[in-house]
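For this view, one protein chain was removed and the others were kept in their places.
So, subunit A:
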Amino acid sequence: MPSPETEPALALAGVSHSYRSRGGTVAALGPLDLEIAAGEFVTVVGPSGCGKSTLLRLVAGFAAPSSGSITASGTPVTGPDPARGYVFQQHRLFPWLTVAGNVGFGLRGLPKAERKARVTELLELTGLGDVGRARPYELSGGMQQRAAIARALAPGPALLLMDEPFAALDAFTRERMQEEVRELWRRAGTTVVFITHSVDEAVYLGTRVLALSGRPGRVVFDRASGLPYEEQPRGGQSFAALREELTEVVRLAASAA
């Protein structure tokens, strides 16, 4: 058996997904072949309805693909697993728990003291040190999404899946959150798959930028990028160039759909 080190963090082979509706079977996604290496920050853009969220839900194991196979670090994906953390577009924090309770949800196996220490550490890491005892609805939108990220990171996932996590935030908060996620990723080194409909966000965050076509979504653009390693990615010439190019790709994909 090959060691997890040499296995890609995520591999999709011939994955496609369709669903039944009144008009018959609708092909939503694929077929897709994709390999993501450990440590990559992959951003995925595409026109609305191209199946980017479907893709992420399949990877998470929330649903099974109609055909094809998905493996994460060599293990077939058969259902949700703490090895793959998920951040939803709406934070989906459990309203009956405090913020700390939410972050600690995935740490049930740990002894109490250890769990408490880990929760404190994650709250500090996401800048929520002093609101652990608050309820999710008492936080601002940005803080809610930070808490959702902390909750997803708690079990120490090898892969972090983020489904348009900042779509509901105002522009200012959004930019701050992008910076923080980039910082988190640089420190923790977790592999990230990040869905967005913002070309700017995709270029800013992705060490690899993917674009999907209109329905059924297929990969029409796949580019490695060094921008997230730079101190001020938005300032440079290459940021503008990649953004320009990607905008054009997404526009074409949208009009073809």
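One rule holds for everything that comes next: contacts are C-beta pairs under 8 Å (C-beta built on N, C-alpha and C of every residue); 3 or more make two chains touch, one makes a residue touch a chain; residues count from 1.
What we mean here is this: contacts and distances are computed from a predicted model.
The UniProt record for the undisplayed chain lists the protein name "Taurine transport system permease protein", from the options "SufE family protein", "Protein translocase subunit SecD", "Taurine transport system permease protein" or "Thiazole synthase". Contact with the chain that does not appear here is found for just one residue of A:Ala60, A:Ile149, A:Val181 or A:Val249, A:Ala60.
In the complete complex, the hidden chain is touched by one of A:Leu12, A:Val42, A:Ile70 or A:Val131, namely A:Val131.
Taking the complete complex into account, A:Met143 is the one of A:Ala100, A:Met143 or A:Leu227 that touches the chain left out. In the full complex, subunit A contacts the hidden chain through residues 57, 60-62, 79-82, 84-86, 88, 90, 92, 94-97, 105-106, 108-109, 127-128, 130-131, 134-143, 151-152, 154-155, 173, 176.
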